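And now, chain A:
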Amino acid sequence: MSEPAADTDPEAADSPVEQAAQRTPSGLPLRVDGLRKEFGGITAVDGVSFEVESGSLTGLIGPNGAGKSTTFNCITGVHEPTAGDVYLNGEAITGLAPYEIAQRGLVRTFQIARELPEMTVLENLMLAPKNQQGESALRSVLPGLRGGVVDQEEQLRERAWETLEFFEIDHLATEYAGSLSGGQRKLLEMARALMTDPEVVLLDEPLAGVNPTLEEKLLDRVDDLRAEGYTFLLVEHDMDVIMHHCEHIIVMHQGQVLAEGGAEEIRTNDRVIEAYLGDDL
Partner candidate 1 sequence: MESIELLSPAALREHPGLAVVAAIGLLLCVDLLAKLAGLQVGPLGGSLSVARLGSNLWNGLVIGLVIGLAGIGLSMTYSILNFANFSHGDLVSTGAFTGWGVAFVVAAAGSQPLGALVTVRDAGDVTPGAIGAHVLSTPGAIVVGLLAAFAITAVVSLAIDRAFYKPMRDRGGIALLITSVGVALVVRYLIQFAYGADRRGITASVDGDTLATPLGVSVTAHQLTIAVAAIGLMVAMHYTLQRTKLGTAMRAMADNKDLALITGIPAERVVAATWILGGGLAGASGYLYVLLRGTIQFDFGWSLLLLIFAAVILGGIGSIYGAIAGGLVIGLVFTTSTVWISSDFNAAAAFAVMILVLLLRPEGLFGGVSTA
Partner candidate 2 sequence: MSDATAPDDTMVDREPDSALAAVLAAAKRSDLGLVVLTLGLIYLGATLLTFTDGLNSVVGLLRTLTFLGLVYALSTLALNLHWGYTGLFNIGVAGFMAIGVYTMGIVVRSPDPAFGPPGFGLPLPVGIVAGMAMASLFGLIAALPALRLRADYFAIVTLGLSEIIRLTLQSSTFDTALRETLGVGTGGGRGMGMPQNPVRGLFLVDGRAGDPTALGAAVFGTLGEGGLGISNNILIGWGYILVLAVFVVAFYVLLERLGRSPFGRTLKAIREDELVADSLGKNVDLIKIKVFMIGCALMGLAGILWFGSQGNVSPSPQFEPILTFYIFVAVIIGGSGSNTGSVLGGIVFAAVLFEGPRRVGAVLRDTIDAPTPPTFGDAVAAADPVGLLAYATDNIAPLQFVLLGLVLIFIMHRRPDGLLGDRIETAAAVDLTRREGGERDE
């Protein structure tokens, strides 16, 4: 977010794309290989493999119970997969703790926004960045070392303000996060996720409960950020959004990948239609 784009026109974001292309490693940002997760004999995810291209917005869809959430949780470290691997920029992150995965550059948002209600919006954002000097208890207390902490805090505050402006919620900066509306919380969550400087952002139904105006704004932001080189994996039930915004769609059904491809491919895929309308395949 070095260049917070006040201008939402995607055309204007050409140069950040180039910048992003340079800093993105050649490997795929996210690759899932043969992922399998069982819960006491029930197989929720059954050998799922897919890849997420750099700078893409990839959609992960499927009817209820298809195994999307379990896949999501296996990638982010909430569940340890029974088998299979997850690679972030070519490095295996399978079975790591959520915080370790987040520190390596994969950050998530939650389906029901999990703001930190008794912290202000700015505090929420300033929590996120990695490797803050002041996260050491000693540094934040000792007189000689605290100076560095304060300097870094000033930089973080500036970045947090810029991020809030980018999401157009800077007028809420000093409000308690708990007092925000549902849609504002969604924006806050995405802003907070970006403050960690992620490579890959996993969005879990970012548009649930968001009104159309805000929905538009959120999607614009995602487009801007993709142009800057961020990679997104999106679980969403709003088909319009999936079909219009994702260049690549992965359809899951009964724990497996049913189909993969572009919007038109998916829309006309009989197997997908059947899965959604509920006939046995």
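With respect to how the candidates were assembled, all candidates are chains of the complex that A comes from, given by their letters.
In this section, contacts are C-beta pairs under 8 Å (C-beta built on N, C-alpha and C of every residue); 3 or more make two chains touch, one makes a residue touch a chain; residues count from 1.
All values reported here derive from a predicted model rather than from experimental measurement.
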- Query: Given the candidates 1 or 2, which is the one that touches chain A in this complex?
  - Reply: 2
- Query: In their complex, what parts of chain A are in touch with candidate 2?
  - Reply: 6, 76, 78, 97-100, 102-103, 107-108, 110, 114, 116-120, 122-123, 126-128, 130, 132-137, 140-141, 146, 149-150, 153-154, 157-158, 161, 165, 173-174, 192-193, 196
